[in-house]
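Data block below; observations after.
What you see is the complex with one protein chain gone and the rest in place.
Naming follows writing order (A and B), and every chain is counted from residue 1.
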Amino acid sequence: MWQLAFRRIAIGFLLVWVVSVLIFAITQILPGDAAEIRLGQDATPESLAALRREMGLDRPAYVQYLVWLERLLSGNLGVSVAGGATITSLIEHRIGNTLFMAGMVSAIAIPISVTIGLLAAMFPGGLIDRIVTAATLGLVAVPDFLVAILLILILSVQLNWLPAVSYLSGTESFWQTLRAMALPIATLVTVVAAQMIRMTRAGVLNVMNSPYIEMAILKGVPRRRIILRHALPNAIGPIVNIIALNLAYLVSGVVVVETIFAYPGLAKLMVDGVQSRDMAVVQACGMIFCTTYIVLILVADIAAILSNPRLRHPK
Amino acid sequence: MTGDATKTAVEQPLDDPAFEELPDAPPRQRLKLSWAGKISVCIVALWVFIALAGSFIAPYHEAEFIEEDEQGNYYVDPSFLPPSAQTWLGTDYLGRDVFSRILWGARTTLGIAFAATMLAYMTGITLGITAAVAGGWTDMLLSRLDDALLAIPTIMLALIIIAAFGSSIPLLIALAGLVYAAGIFRIARALGQDIMVQDFVEAARARGEGLWWIITREILPNAAMPIATDFGLRLIFIILFISTLSFLGLGVQPPVADWGSMVRENLQGLGNGFSGGAIASLAPAAAIGSLTIAINLIVDDVSAHAGGSLAKKMI
Partner (left out) sequence: MTALLEVRDLWVSARKDDGSDQPIVKGVSFEVKPSEVVALIGESGSGKTTIALSALAFTKPGLEFTGGEVTLQGTDVLTMPRQEQRKLRGRRVAYLAQSAAATFNPALKIGEQVTESSVLHGILSQEEADRRAESLYRALELPDPERLGRRYPHQVSGGQLQRLMAAMALCGKPNLLVLDEPTTALDVTTQIEVLKAIKEVIREEGSAAIYVTHDLAVVAQIADHIVVLYNGAIQEQGPADQIINRPTHPYTRRLMAAVRPPPAAGEDAETDEPGQQRPPALEAKSISAGYRIASSGKPLALVLRDVNVAVKRGQVVGMIGESGCGKSTLARVFAGLLPAMGGEIALDGQALAPSLKDRSRDELRKVQIIFQMADTALNPRQRVGDIVGRPAQFYLGLKGEAKRKRVAELLQMVELPAAFAYRYPQELSGGQKQRVNLARALAADPDVLLCDEVTSALDTIVGANVIELLKSLRRDLNVSFVFISHDLSTVASFADEIVVLYAGRVVEQGPVNQVLSPPYHPYTRLLITSVPELRVGWLEDSMTTREAAAGIARAVEISAIGCPFSRRCPLSIEGTCDSELPPIRTPSPGHQIACHRSLGEI
């Protein structure tokens, strides 16, 4: 079992490395000569050559990659084209905001989804189940920004309860911060929870249809014990995987929500970087998002391995 | 009719018809849509019609500014006009007719999404079935490459590629095609492998049939139903994906009308409430939602008809 877990970790490292190569190749090598792009049409050959040497573009691709990797790892990412601030300071400033939001969303969405998913699966075809199924079936196909717009229109514009913009200057009290973040968090929870509820329900139902649950019923085991003692231990693996899978939706949701609410997070920084074609910012943010994602998937994978009795107790 | 045929058929070879083997599964049932599914089919059909004919029936051109009302009086400020007989859904931030732009935008949004889905399918299915049938090194290589692609959240890959190459409609199609081909590859490969080990494929192999026959006559007809269901789901994802990019300002560029960009352009009108502006942003978002929800409801009906096992594979 541990062998399997270590193998997964090794594969995780390998994936991060492959992703870094991909990001570097896409942003640095494929688009063509960065020096030419920066100097534009009327560059002289001399100034081009000088800038190439300065940027290290005259060296072979793998050397450029190693230099880039070294700077990425040491946190020396250079200066942002737009603001002139160092990229490291920009990221430092915003990474906390994004993590805080993602954390809040997970802390709310995961318990709610798992509970509702379980409730729906306990009484398939019942009233709760039908409501949940119908509601989530619609919600999973809805774009994030439609949810955000509706929430803004109702809670902010019409009822004037909450601010429509979540700009943070860093001096707000905790209560003010929470108020400012209420709408983006509500948006993300709605979107992420819908998907998670559906998948949890499907996962638990799958377990509930197995012969050993029927056996438990025929042994006269009460329903509550069947769910908690017989079904849940077998559903943990699938549920953890479902949660991890939904982090992908969270990443995309964070990008949309930070933009719509002008929230000063990492995703907003990256989108701005893409618009101004600030490669260094895009590379750094891209690496952070991808690495986090891979790590979380890895954690879920290992959790699933550890919860599998066949692997935990070998023959 | 079929029932009678079975009876007489059974009687012939057997001496004692009273105790013959009990009839097996009844003939396949026709697909029956729920009422929600029927409405959804109408909605999708309507949008497809608009995508094809919208530019002819729209009262205005997508880039046309509303300058005077029906009486010929000039507007002081034609932007964010409330709905009226002249402009059914009001005007947008530049004073263009929102209703007309939604009709025009249907072509862009649906066109790009459909083209991208087709591209993703052709790539994913071809490579997936190839990997399943060929096995060995081909399979290894393709699968590992696919894993690496799937380890990057779709939105991140999109942001990085757009940062490097800029955005255009062909690039969007290629991008969505590539990103979603990775998922399709996985399903096509799994389906192919599932079917490859079925006894009827073994029988065809033992007979000496060539690869072409096995793929086109034995595998594809059996994979058609799951793939059709999956096609609907992918289409939803791709519509949302393209709309999200447009919403971020990284997709379809102005002045071409596209639902996602329309939401973004008119976001500032949201604060005006329903009397002016909010509809300019809400209407295109709702258009996307109506389309994706409708497709999802149809997919749900189809997969319920085909049995739960399909739905599981899709996740």
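Note that a contact is a pair of C-beta atoms (placed from the backbone, for glycine too) under 8 Å apart; a residue touches a chain by one contact, two chains touch by 3 or more.
Keep in mind the model is a prediction, meaning the values are calculated, not measured.
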Give the residue, chosen from A:94, A:198 or A:230, that touches the chain omitted from the document.
A:230
In the whole complex, of A:13, A:123 or A:212, the residue touching the missing chain would be A:212
Among B:59, B:166, B:221 or B:255, which residue is in contact with the omitted chain in the full complex?
B:221
Tell me which stretches of chain B touch the chain missing from the display.
2, 5-6, 8-10, 12-14, 16, 18-19, 21-29, 135-137, 140, 198-200, 202-203, 205-209, 217-218, 221-222
Per the touch rule stated above, chain A touches the missing chain via residues 210-212, 214-222, 225, 229-230, 233-234, 309-310, 313, 315
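Heads up, the rule we're going with is that only the chains that are shown with their structure count from here on.
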Using mean C-alpha positions as chain centres, tell me how far chain A is from chain B in Å, no decimals.
23
Chain B partner contacts - residues on chain A that touch it in the complex:
15, 18-19, 22-23, 26-27, 30-31, 137-138, 140-146, 149-150, 152-153, 157-158, 164, 199, 202, 206, 245, 248, 251-252, 255-256, 259-260, 270-271, 273-275, 277, 279, 282-283, 286, 289-290, 293-294, 297
Chain B contacts chain A in the complex at 147-148, 151-156, 159-166, 236, 240, 243-244, 247-250, 260, 263, 267, 270-271, 273-274, 278, 281-282, 285-286, 288-289, 292-293, 295-297, 300, 311-312, 315
